[in-house]
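In this view, the complex is presented without one of its protein chains, the others remaining in place.
Read from first to last, the chains carry the letters A and B; within each, the first residue is number 1.
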Amino acid sequence: MSTDVRTRPAPPPVRETDPPRPRRRGRGAVVATAVAYLITFVILFPLLWIVLLSFQTNDNILNHPFSLSDLSLANYQRAMETLNLLVMYKNTLILAVVSVTVGLVISYMAAFALTRMVFRGRTQNALRYYFLVGLAIPVYVLLFPVYRLDIAFGLFGSYFALILPYIAVTIPFNILLLTGFLRDFPEEIEQAAVMDGVGLWRMAWKVVFPLMRPVVATLAILNVIYVWNEFPFAVTLINDPTLTTVSLGVSQFQGVYSVDHGAMMASATLVLLPQLVIYAAFQKQVIAGMTAGAVR
Amino acid sequence: MASLSRRLLLTATASALFVTATACGSAVNTADGSSSDGVITLSMHNPDSKTQDPATWQLVQEFNAEHPDMKIKLEGQPVDQHEQRMTIAAQSGTLPEIFWVYDSLAKTMVKSGDLLDLTPILEENGLKAKFAPSMLAGFQQGGMQYGVPYQALITGFYYNKAILDEHRIAVPETFEDLLAAVKKLKAAGVVPIAQGANNSSFSVWAFLTMLDRFGYEAEYPKILSGEARYDNADFLRLYEHVRELAEAGAFPANMNTQTYAQAVASYTAGKAAFLDAGVWEAAKIQQSEVGPSTGFWAGPTFSDGVGEQRLVMNVPSAPFVVSAKVKEDKEKYAAVKAFIQFYYSDAGQKILVDNAQPPVTTYRPQVDSTKNPVFAAVLAEAAKPGWTSPKAQPDLVVSAATASAMYDSFYGVMGGSLSPEEAAGNVQKTIK
């Protein structure tokens, strides 16, 4: 291997399923537990508050938010009537799956080339910084030019109008984490594979990629969260109701002169719950992915 | 090194071209106006017109029912995003066929040739005669009629008679009356005037009328041309009065965090005595618990004002405009024409009136004042003998930047974060 590639000792093996060590259960532990639960409760409280408000009438939300009379499902009824939730979930799912998959594949390829291929490190480093600059770009700068690009490429009115900018926006963070991890990848495995006559493509995808799964899973989840919540592009680039995404749902209740706060809270809850469930289900992967060495 | 980057660049360019080519071939292009099927898009500033702008929604429904060969697709976003979308769409030549837009943006679009001259459409079937000249005058530029009024703005204060009676306050006429009422109400723990600035700084309609009571209409052309200044002594007197109101506690403590919609809700819940708003709220107020006790007032006259004091704001709102591209497509042009003819026909205007919107044409509706007393009260105030209307609302005749600074100037003084001099000075700064 050339000396230009930064090689470091392999990260120490992580034992994912360490048995809990025997712990002293003293006063300290009780206090720590109490503090932890209290903080969690404080952090969750705003969410609980919104769920509670979503059952209140509009008048009560604005004028008597603490009254618990008149709780009903009427807001949910209005939210369901106005929003085509199935279509919104379907569109968002398509956008998320396509843009996150493609985004991760091309980010991984680039990150692999930037860290594992052997060149004068300067080009690679310069390119890496070129990608990382994107972390500082506020998306509102992108709206006008991206709209024009979509028109010029004839993408307007299709899923691709959103997919391409979503991919572009996630590339810098993906590259940051992936290059961080790949730099630490043990060289020995690669060398063994090269001995076996493995080509570059197989090297990248069959030898190295499987070991990267945790970090890719992490990125996948963070990227999906981004796409799920993305508002500015969606509101600018979608003009067809059949392409509406969930992130636009809440804004449907915001008229110039009238705002339906109850339905807003209800649709917020409807958008939120599946996200929380999905996150809870994948939580282990996120932590495992980060633990696997990407972020240290 | 050099060859590496050159090769990269080549590959990049080639692939970009490839992507462009394939993308152009496969995408469904809805923005392109070439399909000739009589389907036109009407793009509005409400995401869900059915509930947020029922008059327009019903008009479109009835139009589609009556014209089976044509179809209007009604779409919309929240107003900020709508303005943003129309700006970008103008830039890329992808405007919807017909749309609502603030007049300042419409004027910009006229300059770049994006809008259709509606004169021929208005001249057919004598449609033009249905408008009072003042309703169309604001939407002309360079001999071109680029817009037609979407709705009429009658603005001022709604007041809750029950609250005023309870505190033995007569409906005010002059500024002194209003100030005295504010002080009494404040002392009694009632919010005197409901206002909400959060994401709705435009909600200062009653104060814009007051600006006209300090000579704005005669003065603004000179201000825009640089012969006069916005921070002149007359206007400053008005801002001083606004400060007096603020210091007397006229405005709610959460004025800056509540939206305009919240301000309305606080009025309809009986928490505030006055509400700065316009005719579009009549239906909502009518249905609320304060409906039976609500009246409408054009706003205070000033003993130190300039010019005519008996002014009630009754002006065209922002316009409907039509994309210049419609001309290139006969079917679309026919549909746009049919829609405009329908909208301003008596049948169309009746739909506005049925939804408690004043007509914008000379159509004179029969309003049942026992059934719709709030709406009737607004119409009566607008038609008060001896009272006239300014030609346009002050914020609608200046640039968007100046309008925005005008809103901020009022809310700044109301909230105490700007002095009258700073407030008026900030507006002046936006005039180049």
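Structure notes:
What we mean here is this: a contact is a pair of C-beta atoms (placed from the backbone, for glycine too) under 8 Å apart; a residue touches a chain by one contact, two chains touch by 3 or more.
By our rule, contacts and distances are computed from a predicted model.
Per its UniProt record, the hidden chain corresponds to "Sugar ABC transporter permease" from the list "YprB ribonuclease H-like domain-containing protein", "Copper resistance protein CopB", "Sugar ABC transporter permease" or "Gluconate 2-dehydrogenase subunit 3 family protein". Only one of A:Ala96, A:Ile151 or A:Ile175 touches the absent chain when the whole complex is considered: A:Ile175. Only one residue in the set A:Ser107, A:Asn223 or A:Ser258 touches the chain that does not appear here, and it is A:Ser107.
Across the entire complex, the residue among A:Ala74, A:Val87, A:Leu142 or A:Leu211 in touch with the chain not shown is A:Leu142. Not every partner is drawn; the one left out touches chain A at residues 1-2, 5, 11-12, 14-15, 18, 23-25, 28-29, 32-33, 35-37, 39-40, 43-44, 46-47, 49-50, 53, 61-63, 65-66, 106-107, 109-110, 112-114, 116-119, 127, 130-142, 144-146, 149, 164-165, 167-169, 171-172, 175-176, 180, 187, 190-191, 194, 199-200, 203-204, 225, 228-229, 231, 247, 250-251, 264, 268, 271-272, 275-276, 279-280, 283, 286-287, 289-291, 293, 295-296. Mapped onto chain B, contacts with the missing chain fall at residues 3-4, 7-8, 11-12, 15-16, 19, 80, 83-84, 87-88, 90-91, 104-105, 108-109, 111-112, 114, 197-201, 252-258, 399-401, 404, 408, 411-412, 415-418, 430.
In this text, only the chains that are shown with their structure count from here on.
Centre-to-centre separation of chain A and chain B, using mean CA positions: 39 Å.
Residues 1, 4-5, 19-20, 23-31, 41, 43, 45-48, 51-53, 75, 77-79, 81, 84-85, 88-89, 91-94, 96, 259-262, 264-266, 268-269, 271, 280-281, 284 of chain B touch chain A in their complex. On the chain A side of its complex with chain B, the touching residues are 58-59, 62-63, 82, 119-120, 123, 143-144, 147-148, 151-158, 160-161, 235-236, 239-241, 251-261.
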